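Only a single protein chain was left out; the remaining protein chains are all shown in position.
Letters A, B and C mark the chains in the order given here, with residues in each chain numbered from 1 onward.
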Amino acid sequence: MYGLKREAIQEGLQPRRLPVAVLAQEFYHMVRRRGRNSEFSLVLRMALRSNPFILLGMIRTGWKLFRKSAICLAQR
Amino acid sequence: MSAYSYFPGCSLRGTGAAYEESLLALFHVLGLSLTELEDWNCCGATSYMSIDEGSAFLLSARNLALAHKAKCRDVVAPCSACYLVLRKTQDYAVRYPAIGAHVGKSLAAANLPALDGVRVRHPLEVLYNDVGADRIHQLVKRPWRGGPVACYYGCQIVRPYHEVDRDCNPTRMDELLNAAGVPTVEYALKTKCCGGSLTGTMHEIGVRLNYVLLKEAVRKRAQAIVTVCPLCQYNLDACQAEIRRGTGERYDLPILYFTQALGWVLGADPEALGFSRSISGQKSIRQWFSTATEEAKAYV
Amino acid sequence: MFDPDDIRVGVYVCHCGTNIAATVDVRELAAYGAGLPHVAVSREYKYVCSDPGQDLIRQDIRDHGLNRIVVASCSPHLHEHTFRTATAMGGLNAFYFHMVNIREQISWVNEDKVSGTAKAKDLLRAGVRRVAMHRPLERGSIPIHPDVLIVGGGIAGIHAALTLANAGKHVYLVEREPSIGGHMARFDKTFPTLDCAACILTPKMSSVKNHPNITLWTYSDVSALEGYVGSYKVTVTRRPRYIDESLCVGCLECIDACVYKQAKVPDEFNYGLGKRRPVYVPFPQAVPLVPVIDPETCIQFKSGKCKKTCIEACGDRHAIDLRQEAKQEIIEVGSIIVSTGFQAYDARRNPYYGYGVYPNVYTALEVERLVNASGPTAGEVVLRDGRKPQTVGIVHCVGSRDENSNRWCSRVCCMYSLKLAHLIKEHTGAEVYNFYIDMRTPGKGFEEFYQKLLNERVHFIRGRVAEIADWGLDATEEGKLVIRVEDTLAGKVRRIPVDMVVLSTGLEPQADANDIRRLFNISCSSEGFFLERHPKLAPVSTFTDGVFLAGCCQGPKDIPDTVAQAGAAAAEVLALIDAGHVETEPNTAYVLDEFCSGCKTCVGLCPYHAITFQEERRKSEINQALCKGCGTCVAACPSAAIGQHLFEDSEIFEEVEGILTYA
Partner (left out) sequence: MPEPFEPKIVAFFCNWCTYLGADLAGTSRLKYAPNARVVRVMCSGRVDPQFVLDAFAKGADGVLLGGCHPGDCHYQEGNYKALRRFKLLQQFLGQMGIEPERIRLEWISAAEADRVRTVINEMVETLKRLGPRKAPVETQFAEAS
C-alpha cells in the first residue's frame, strides 16, 4: 500500500494540494531537518500548503490546546 | 525492579503530554524503571514511509539500536503508531533480507549495534504480562468514583502483530481495569479506526469516524472512553465540540489514557496524571478525580 | 538353465509421459544403466506400468535370461505391486524386483535436468546393487475374519452396515451418541430435492435396529484395538445409560414420570434451543428407542434423594437400573470401516460475527432445528424472543476458505445455505440475504436449485462479511443486527440491517480425530481429516490394511457422496471377506540360530510379542505370523543374528554403497 502511495506522491498523481500528500511531505522534511516533529508547526505548514482557510476552523481547538499547554509553539 | 527503555515519540511531547505524565507516574507507583532513550528521533510514522521507505526503516532502526547500545533492550513505545512502526521495522529487518542488509549496513556505518534481542513493547502489554492483573488488584489504593468506561484499543496495537492482544476482540485493557475496580462496558467498536491523521487532512471523514465511536460508547452507557494512543485520545477529545455543533447531540465524555485511570486507582498523585489537559468532559473529570483526595486517604 | 550366481539385471526407465522425462534425461539414464555391473538389458519406455510396458519386462526375462528387475519410475506405494506381478508373470520370483523412485523424489521436486539426472543415476546405481542381493521370498497368507466393525452411526455408517448385512456379513455398529442418525437426523430437508431428511433416514435407521446381521451398540466407544487385517481384537466400552436395552420397550413413560415436571436441561440434540429432562431420548425417532439417564442432572445421582418416579412408572418391566456400570465387550473382526463424521466449526472463533454475544446470531445447524417440524419450535422460525424475523442474513464460508481458521472449502455450505434461504422464506416470508464469496454449486440439480432461489427473489451479495454488530448509525438500523460487507460486484461497502443472522459454519475434523487416528493406526492429512490411501485410486482405503473410510471423517462431502463412499467402503470390505484371506508382505524378521547368543535384547523390544525365548535351546525365535516387519529387533541385535526379509543388512549396505559410489 505504501508503495502505491509513495509512487502517487512522487509522480504527482494525487490531486493538487491533497492534504494527505502534503502532510506526508511536510512530515518528511521536518523529520529530515530536526529528527523529531512538532505538531504545531506540522499542522501549520500542511494547512498553508494545502488550504489555508481550514486554519480558521482550527483556531478554536488550537486555542483550547494551547491553554492546556498541550501544544507549544516551539519544539521541546 | 524491571527496567525499560522509554521511547516517548513526538506526540507525547505535544498533544499527548498527559499520556507521558501519567505513564511516568504509573510506572513510578508500580516500581518500574523507565529510562528515556538518549537522543531518540522520530519513528517516521506512516508519513515518512509514504515518501522514502528506505530511510523510514533507518529512522526506527536507529532508535532500536540506541536501546541495544544502552543495554536495556525492552523498548516501551506508548504511542500506538510509534509502537507499530518500530515493531514493523524489527520484523521486516528479519523477514526481508534486503531491508535487513540495508538497515544493518547503515547502523554499522553509524557505529551502532544491530537490533538483536531488542523487544518493542507497548505499556499495555508490559502491565498485562510483566505486572499482571492480580498484582494490579492487590495494589489498588483508591476507589473508582467514575462511571463505567469503554475500552478503546484502536487499530495499530492489535494489527497485524498480536503481541499486545488479539486482533478481533482484545480484552486485556478491560481485564486490567476490571482488576483495578474500574467497570467497563462491552464495546463493539474497540478496534475501529479513530481516523488517525484524517481529522487533520480529510476533516469531515475523520470527524464522522469519531462520531460513530462516541455514539456507540454512549449507547452502551459508557461515561468515558479509555485509550492507549495519543492520536486516538486527541481525536475523540477534540472532535466532541464540533460533533455537538454539527449534530446537536450532547457529547461531553472524558477521553482518558488507561495510564491515567490506572494511575488514579493505584494512588499516583492526581496532579501528576494530567487530567486538566483534557478538553472534553472536564465536568466529570473534576467530579471523579479532583475532590476525592481526602476520601482516598480515608479509604487507605 | 542359468547359473544362479550369474546375475542378469534388467533396467527399465519410465518416462511417465513427460512427468519424468521433462526433468530427467531418461535416455542418458537408461544408457548409464546399461553400463552398470550385472545389467544385461537397459531400456527406457513411455509408460512402463502400461500393458505393453509390462509385456516388455516379461519378454526380456525370457529372451535375455534376466533374473533381476529394476524399474525406475514412480513411488513404490503406487506401482510396486504392479511390477512385482509382472516380474512373477515373467517366471521370476516376485521379490527379485526393486523399484527406484525417480518421479516423486526427483522429477516432481527438482527443476534442473542436470542435477536431476545425476540424482537419478545415483538412485539407479543403488537399486541395481541392491537387487543383486535379493533372494526369493514367499508371501504369507492370513485368513479374514468375516465380521466387520463400523465406527460411527451417521448416514455413512448406517449405509455401509446395511449393505454388508444384506450381503450376509455380521456387522458391529458402534455409535457414541445415544442414537444413530448423526448429523443427518438433525436436518429438515435435503438439498437440492428438498425431500425430508427424516423420511429417507428413519426407515434405514429402523432397518439397522431390526437387521439380524447387525449388532448395534449406541452410547459406546471403541476403547482399544489390537491385531491386524483379518483378525482384529476390538474392545468396545458401553457407557451405562441406566436403562437396560433388552428390557426397555420404548414406551417412554419414565420420561413423563420424571420428577422434573418441566424440562430444564439444555438439549444437546437441538443445540440447546430446546430443553430435556434428565431422562430423555434425544429425538422421537431415535434408534434404539431407549431413554438415557444423564447422571450429571438426575437428582438421584446428585443427591440420592429422588422419589424415583421413573422406576415406579417402569413397573414390572424393571428396565431401569441405576446401578448399571460401563461394560466392556470384546469382539473379533476382520475389517473395520471408520465413519466418525465431522464437527461444525465453532462460530465463536470469529468474534467479529458476534455468535454467542448477540442472541439472534445463529449457526446453520441451529436453524436446521428451527425449521424442522420436530424441532424445538415445531418448525416455526422465530427469534429467541419469539418474534418472527422480517429480514434474515445468511453468511457463507464461516470457518471455511479463511486463512485465519480453516483454508478448505467445506463443499456443502453454499447448497445448505440456499436450502435454508428457501425454507426460511417459505416459513416466514422474510427478506433473505445471502453473503457469499463464490457460489459453488457443482452437483446434480444444484445449479438449477440456485436459479430457482434467484427467481424466488432471495438476495445475493458477493463479498465476505466483515462484521456483524448491533450498533446502528440511524433509525433504520436501531435494534437490528447490522451486517457490514463489501459488495464486490457493486464495488462499495454496504451496511445491511437484519433481524436474524445465520452463520453457515464449515465442516472440520472431529475434536478427537487425533485419538481415533491413533487408535486405528491411520494418518491424517494436514487439515486433520483422515488420509485415504490414494486420492483417486484408493479413496476409501487407508495405509492400514483392513481399515477403510467413509463419509466426512475423510473430508467434507454431501449426503449423496457420503452414501456412495459408504457403499464403496462396504464393497472393499466384501472383496476382502469373500477372498477369504489376504496375502502378507514377506518382510518379516527371523533369527539366525548360529549367531544368536541368547542375550534376549530383542525379546522386550517387540511391540507385538512375536519374539519368544526358547529356554532349552537358549535362542530367540520369531513367530512369523505375529511379526509385522518393522525391523526394530534387527537393528538392535548386538550379534547381527536377526535378519529381515526384503530389508536385509546386506541389501541396505549395498544400496548406501550404490548411492555414494561415484561412477
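As a convention for this text, a residue touches a chain if its C-beta (ideal position, glycine included) is under 8 Å from a C-beta of that chain, and two chains touch if they have at least 3 such contacts.
Here the structure is a predicted model, which means the values were calculated and not measured.
Considering the complete complex, the chain that is not shown touches C. For the options C:56, C:123, C:164 or C:214, the residue in contact with the chain missing from this view is C:123.
Hidden from this view is one chain, which touches chain C at 75-77, 101, 103-106, 108-112, 115-116, 118-119, 122-123, 126, 517-518, 521, 523-526, 531, 543-544, 587, 605, 607, 628-632, 634-636, 644, 647, 649, 652-653, 655-657, 659-661.
The definition used in the following text is that only the chains that are shown with their structure count from here on.
Rounded to whole angstrom, the centroid-to-centroid distance between chain A and chain B, based on C-alpha atoms, equals 22 Å.
The distance from the centre of chain B to the centre of chain C, each centre being the mean of the chain's C-alpha atoms, comes to 49 Å. Chain centres here are Cα averages; for chain A and chain C they lie 61 Å apart. Within chain C, no positions touching two or more other chains are listed. Contacts with at least two other chains are made by no residue of chain B.
Across the interface of their complex, chain A is touched by residues 10-11, 13-18, 41-42, 44-53, 59, 197, 200-203, 238, 241, 276-279 of chain B. Those residues of chain A lying in contact with chain B across their complex are 2-3, 5-6, 9, 18-25, 27-28, 31, 35-40, 43, 46, 50, 54, 57, 60-61, 64-65, 68-72, 75-76.
Residues 350-352, 354, 357, 469-471, 473 of chain C are the ones touching chain B in the complex.
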